[in-house]
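The complex appears here minus one protein chain, its other protein chains still in place.
And then chain A:
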Amino acid sequence: MGRISDEELYELVQADNKEALEQLYDRYEKLLFSFSYKIVNTSDLAEEAIQDVFMKLWRKKGIYTADKGKFSSFLLTVTRNTCLDLLRKQSKNQVELLDKDLEREQTESTEETVTWNEERQRLQEAVSTLSSEQQEIVQLFYFKGCSQATIAEKKDLPLGTVKGRIRLALQHLRKVYEERGDRIGT
């Protein structure tokens, strides 16, 4: 994504520039919402997560520094952690939230919005090359944030082998994903 870089915008956010935060919001709203939705499965919780994330960006000055890597990766990591946290609180309260119908009116994506169709397609193709057990393991580990012990229990695996299995699945995923990227030539 070109434009003013995310990192430059974040510099301005640190100095209380609301417009800069709004620009970051516009860029990432859709990606973060989609990603959050994939983890928490309800629109309400996804929105709560996004609010928490932007609250952190706005209030916790210095939460991001360049040594944490790309701003987008950092933002996605924070979003994932926030979602997993909400998910845990949710299950602790034993409340099952039913999702209201998502307002699916199609808003136009502006040039400023981060889009990821091509990446998603490549990733989905890569995922389809994993065995169904590997797919489930990735889902439990990454999108549900389960502990190794939980994964071992759910998949009936010896605890000591869980890490190796996740790593193998992710390495394979990444390899296929990158090969397909090369083929497309981007």
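FYI, a residue touches a chain if its C-beta (ideal position, glycine included) is under 8 Å from a C-beta of that chain, and two chains touch if they have at least 3 such contacts; residues count from 1.
Everything that follows uses one rule, which is that contacts and distances are computed from a predicted model.
A chain of this complex does not appear here, and its UniProt-recorded name among "Cytochrome C oxidase subunit IV family protein", "Aliphatic sulfonate ABC transporter (Permease)", "(Fe-S)-binding protein" or "Anti-sigma-W factor RsiW" is "Anti-sigma-W factor RsiW".
One of A:Asp85, A:Glu133, A:Glu153 or A:Glu179 touches the chain omitted from the figure, and that residue is A:Asp85. Interface with the hidden chain, as seen from chain A, comprises residues 2-5, 8-9, 11-12, 14-23, 25-26, 29-31, 33-35, 37-38, 43, 46-47, 50-51, 54-55, 58-59, 69, 73, 76-77, 79-81, 84-85, 102-107, 115-117, 119-120, 123-124, 127, 138, 141-143, 145-149, 162-163, 166-167, 170-171, 173-174, 177.
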